[in-house]
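The structure appears right after this line, and notes come after that.
Only a single protein chain was left out; the remaining protein chains are all shown in position.
On to chain A.
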Amino acid sequence: MEVAFILEKLILVVIVFTITLVIAMYSTLAERKIAGFMQDRHGPDRAGIFGLLQPLCDGGKFFFKEEIIPSGAHKPLFILGPVIAIITACISSAVIPWGQDLTINGKVISLQVASGINIGVLYMFGVIALGVYGIMLGGWASNNKFSLMGAIRAASQSISYEIGMGLSLIALLMVTGTLQLEDIVAQQSGFVNWNIWVQPLGFLIFITCAFAECNRVPFDLPECETELVGGYHTEYSSMKLGLYMFSEYINMFVSSALMAALYFGGYNFPFMYELGLSENWITIIGVIVFFLKIFGFIFFFMWIRWTLPRFRYDQLMNLGWKVLIPLAIANIVLTGVITLVKDTYF
């Protein structure tokens, strides 16, 4: 039993890990294709059909480029920076429920790596909070003024927006009454039960903060190339730079998955029980639907990138502290009042 359980989880981890990396890889291509589409050009189309081999070429280029560690850099921390960035990005998906349970020959297989964790949402939150260390250490260890500026911006930005994110999440937790992600998703079966219908404001705050936490445009001030050359990764070359970029895309994927799970019903889809399908088919279609939702969010991330200009730093701080946090607190109070009224009178 014990060995079988570990083996089952190990296989699941490997599958999730592979999918995460492949999606991160092809996100780079998707981003350039979408940029091309938005700007009325083709995007990369030389490597393979539709440029499908482009990510492989880019990866190969990253591996074979010369690795430069600046002589003034703090070497151990310079190496540790991208390592932390990629590790925190990869472990954050552990609590996401990818689908309902599969039943094969009477054996129930859970499609969630760390199922039954009491604090699922908080775990993700903690790992996201940890991710900023990678950027900070890398930026500081580079011993470059631009890198340091990028690192400091990253730190203050992530701390500011974590508060807004946490507060918007509290309102959601007041509705769901549990911290377990699989329960939150299971509550949203069908279409009308999705949390987006009860927490629209919370979702808006959450997605804004998610953009900021992923350092995506319009909040990509840590690597703002017009002011800071390359921001925290100015001094990085070869695969270390590749790891930073990779971790950004993985973070984007994981936060898309989190948003889809928290607000858009995760693997649930309309009429899932009315179609008369067997349990396993519902699970399989659910997984596909979940990934479609995730791809939708990733597309949204990229769409925003090519639509909105970058915020100025003071605008970023004002938005975080003076708009999002008060809004999130108001949302909590509102949710509390509505819940109370509903419980007493209906």
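Methods note: a contact is a pair of C-beta atoms (placed from the backbone, for glycine too) under 8 Å apart; a residue touches a chain by one contact, two chains touch by 3 or more; residues count from 1.
The criterion applied here is as follows: contacts and distances are computed from a predicted model.
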Among "Chemotaxis protein CheW", "ATP synthase subunit a", "ABC-type xenobiotic transporter" or "NADH-quinone oxidoreductase subunit J", the UniProt name of the subunit that does not appear here: "NADH-quinone oxidoreductase subunit J"
Residue among A:Val16, A:Ile34, A:Leu111 or A:Ala151 that touches the chain left out of view: A:Ala151
Selected residue (touches chain absent from view) among A:Val14, A:Ile159, A:Leu275 or A:Leu308: A:Ile159
Residue touching the undisplayed chain, where the options are A:Gly60, A:Gly126 or A:Pro270: A:Gly126
Residues of chain A in contact with the chain not shown: 77, 117-119, 122-123, 125-126, 129-130, 132-133, 136-137, 140, 148, 151-152, 155-156, 158-159, 162, 179
